[in-house]
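Missing here is one protein chain; the remaining ones are kept as they sit in the complex.
Chain lettering (A, B and C) follows the sequence in which the chains are written, and residue indices restart at 1 in each chain.
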Amino acid sequence: MADLESIQKKILSFRNERDWAQFHDPKNLAEAFSIEAGELLENFLWKTTEQSRNLSPEELKNVKEELADIFIFLTYLSEEYKIDLLAEVEKKIKVNEAKYPVEKVKGLAKKYSAY
Amino acid sequence: MADLESIQKKILSFRNERDWAQFHDPKNLAEAFSIEAGELLENFLWKTTEQSRNLSPEELKNVKEELADIFIFLTYLSEEYKIDLLAEVEKKIKVNEAKYPVEKVKGLAKKYSAY
Amino acid sequence: MADLESIQKKILSFRNERDWAQFHDPKNLAEAFSIEAGELLENFLWKTTEQSRNLSPEELKNVKEELADIFIFLTYLSEEYKIDLLAEVEKKIKVNEAKYPVEKVKGLAKKYSAY
Partner (left out) sequence: MADLESIQKKILSFRNERDWAQFHDPKNLAEAFSIEAGELLENFLWKTTEQSRNLSPEELKNVKEELADIFIFLTYLSEEYKIDLLAEVEKKIKVNEAKYPVEKVKGLAKKYSAY
């Protein structure tokens, strides 16, 4: 069974074996996110929001691979800054809870800055 | 102590309390990734790759928050497709191992398609 | 009346006066596009495709500014490579005409690679 820590170790081993850490400065890693995000988005282009819920099996396979890639780059950037990603997520949830109080935003979708 | 499953539950609870799942079709979630990736990248704009390793404390704080946001959207998209993200990552590592054999790519950085 | 050439000159003068060409290597300019594209996209996030046709005046103003920014970065990258952008566009239209023959694609929307 996969657990987070062992997966993160595999991701870092993959890189070490290829001696790729030298290219993985944060600027390049942040670019990789934008590129992967674009590849993910391409699966939904020209679709309505409704249609986006019904991907073809090929598109769904692509999407899963892009999500995995994004997780891999998350791991590299977290390693760069020696941060505990889950702890950062917990902090961010608290920030978001303060920013978007239930009684103010329930059932409403707006740009972040519009609240 | 934070563990993956409990964090993912918190992320989904945050959404349920606000009744936001209705807006979280995959097309919109994929857009959110591109937007977050752009916000992450903004912290490195106009820097050299060298400079990108030395962020100010404020920039570093921003970067951590963006990484957390990206993880949050990963969780929402994984939930949409009922996928086990870590299992997908394991599969992708195997795909990448076949695509980038150590003896061929060690110490080299090229566009994916250039190998 | 604004014409293309005089606008492009103004864009380059703006940069020269600030001595910013030194930061405008293509890698950074390409990052700027991703960042601006994300800012543009933020105006449409959580909207349906239908809703995206009805922006608020404030959103519309943002969109116009983002389009202008994108044009400005197009000008800087074109200058970097000393290319005639309009001539490149003409060439690309011909490439697209060959790639997407009317009789094959009329009224159909697919991912580029799906034809």
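Observations, loosely collected:
Definition applied: contacts are C-beta pairs under 8 Å (C-beta built on N, C-alpha and C of every residue); 3 or more make two chains touch, one makes a residue touch a chain.
The model shown is predicted, which means the values in this text are computed figures rather than measured ones.
Interface residues of chain C facing the missing partner chain: 2-4, 7, 10-11, 14, 17-20, 22-23, 25-28, 30-31, 33-34, 36-38, 40-41, 43-44, 47-53, 55, 60, 63-65, 67-72, 74, 77-78, 80-81, 83-93, 95-97, 100, 102, 105-107, 109.
In the full complex, the hidden chain is touched by chain B at residues 31, 34, 38, 42-43, 45-49, 109-111. Summarising the interface, chain A meets the missing chain with residues 23, 28, 31-32, 34-39, 41-42, 44-47.
Throughout what follows, only the chains that are shown with their structure count from here on.
Taken as a contact graph, the chains are fully connected, with every chain touching every other chain.
Look at where the CA atoms of chain B average out and do the same for chain C: the two points lie 25 Å apart.
Residue positions 31, 34, 38, 42, 45-47 of chain C each touch two or more of the other chains.
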